[in-house]
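Excerpt of the complex: some chains, original placement.
Just so it is clear, A and B label the chains in written order, and each chain counts residues from 1 on its own.
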Amino acid sequence: MKKKNHKRLSKKAGLPPGTPVHIGRENNSDINIELLVYSEESAELIKLSNISECKPFLAENKICWIHIDGVHNTTILEDVGEIFNIHPLVLEDIANTQHRPKYEEVGKNMFFTLKHFEYEQNDMVLDIEQLSIVVGANYILTFREKPGDLYAKIRERLLNGLSKARSRKTDYLFYLLVDTIVDSYYEAIEKLEDKIEDMEEEVIDDKKGFDLHSLQLARRELILFLKAVFPLRESLGKIIRRESTQIDDATIVFFSDVYDHTIHIIETIETQRDILSGLLDIFLSANSNKMNSVMKVLTIIATIFIPITFLAGVYGMNFKFFPELGWEYGYAIFWLICLISVGTMIYYFKRQKWF
Amino acid sequence: MKKKNHKRLSKKAGLPPGTPVHIGRENNSDINIELLVYSEESAELIKLSNISECKPFLAENKICWIHIDGVHNTTILEDVGEIFNIHPLVLEDIANTQHRPKYEEVGKNMFFTLKHFEYEQNDMVLDIEQLSIVVGANYILTFREKPGDLYAKIRERLLNGLSKARSRKTDYLFYLLVDTIVDSYYEAIEKLEDKIEDMEEEVIDDKKGFDLHSLQLARRELILFLKAVFPLRESLGKIIRRESTQIDDATIVFFSDVYDHTIHIIETIETQRDILSGLLDIFLSANSNKMNSVMKVLTIIATIFIPITFLAGVYGMNFKFFPELGWEYGYAIFWLICLISVGTMIYYFKRQKWF
């Protein structure tokens, strides 16, 4: 089966709106659900086998962070939707891993979705994963496509009581989650920058191994980054313009910092695009230069020898009446003419700056 | 008759404004009119032979959805205009299948027009059709150019009572219709993405079959998509900015979701355009590489043989006084000179990295 048959958005055509359909990689792994309940005083991590087990904790005066690995099980999503009273369209967006990053306030919840980038297989393949965050007054739900330790450091600091989030509302944890992802972009982009720098060196050193496909690949990856970061910036922009009432002013400052990072990332990507297109120019021009020098060699050799080869042909003719052939210095004169002809050519080529 | 003589907007020049003139493919088929009357309790599908037959149903406390296949019969359009009190300019827009997608509130009606894309004939030909929707308080009129089952699923769910639309106003059915079309865009665009991916493989594998016309065709189709989706996004933007008073806030959320889809579609198209232009670069550069290698072969062969061919010519001359010809090792020396000359050339080419 070809790669291009996966991840099709057209699967949704014809379904009633608000039906969560998993769009993305096929995935049959189990779904892990982890609950982290914390307050200023304490924090506890609990593995849930079923989403409804979190209900008792919600009643307490604590904050619940529920993390769900895998969005391919739409039954679980529907359960979550019921417990936390989430709008069906939001559930649909969580299940659709092809969704455009966005921020939305639906009812009393904030819904945020963004992408995570990771290079795999020896930095050759860029893996893109969708993360979704639902923020309520005393709970945060996070979803990702596959298991992993993306939020490990945040969780650890929360449990150890080192994080400021312990004494703050869900908006600060929300910020921490977003900030972690945005910081991870730097890593992916710096890997890509290294690749492009390597390519540049290859082109300049005129190594044989270089081909345009890697350049096209790098360009595609830059486009993917841009497609993820542009709407992210937009979403953060909505937050820092205080369109939401659920984020404290003290937290806005932090979001504003993340916003600056996204702008910085966008500018870095744009710069790399400019550099890539410059690289293409250099590559094409180097090619054309090479062609030029090949042509010159051919032309110089051909132009020098063609006339004197003709001359040799002339004196190889078998005419009976052929005065020159009998001359005593005929052969010497032939070489003299050759030398003069070649000398003239070389002088001409020098004047043309051909070598 | 050539294709380019159809679908001319210039046919309208000089006519008084508000005259419905059919602009589009020639079409002589009959026009089907279907009426779907529904309320929360019941739903019924009735085939009408004449548009005026719908009048009795309009008086009832139900919602009437009248679907008309074919806009080439302007008499019927005028009848519809009279019964539902539609502004002449709207009728003109419905009959003009070249119209730009738009949303307008005229009097108490909302008028919405958009495009439908379908690949026909083995996915080779992109067919574009214009759909128009007129939304009134208790009726919805839909027009399309040719018969088909575009809205089959909606109709079915309405009749079976599965659709939420049964208990809502016309604005929700309006949303369902628009959503169905926008979802169908994914299908068409994914087919185009597949085509472009195939082209990319052809270029990279350097197959002989590839030609630039298919690339130009794909570019044209992307432009057509953009021309349809850009104004559609604009129209949906007007709706979600609540410029209209006829759409409930609860329905706005759904339109906002469709709006997000159009943005996603636009970004997908833009990405494909970038990929196409990268493809052209690769193709041209591969061509230039091929030329380079052809030139090198020519130059190497010519450069190696031209000088020694000259030498053979020299010793084929018939001068009477020609000392070398009488030497005992003359012929052997000739081959020695040839070998040295060829060796020097090959060394030079190696140093130039020509092979």
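Here, contacts are C-beta pairs under 8 Å (C-beta built on N, C-alpha and C of every residue); 3 or more make two chains touch, one makes a residue touch a chain.
All values derive from a computational prediction rather than experimental measurement.
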item: Given 2 placed chains, full-complex copy number; value: 5
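Throughout what follows, only the chains that are shown with their structure count from here on.
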item: Angular offset of chain A relative to chain B [C-alpha, multiple of 5 degrees]; value: 70
item: Centre-of-Cα separation between chain B and chain A, whole angstrom; value: 26
item: Residue ranges of chain B in contact with chain A within the complex; value: 153, 157, 162-164, 175-176, 179-180, 183-184, 186-187, 190, 193-194, 197, 204, 253-254, 257, 260, 263-264, 267, 271, 274-275, 278-279, 281-282, 285-286, 288-289, 291-292, 295-296, 298-299, 302-303, 306-307, 309-310, 313-314, 316-323, 352-354
item: Residue ranges of chain A in contact with chain B within the complex; value: 4, 8-10, 12-14, 16-17, 87, 89, 92, 98-100, 102, 106, 206, 208, 212-213, 216, 219-220, 223, 227, 280, 283-284, 287-288, 290-291, 293-295, 297-298, 301-302, 305-306, 308-309, 312-313, 315-318, 322, 324-331, 334
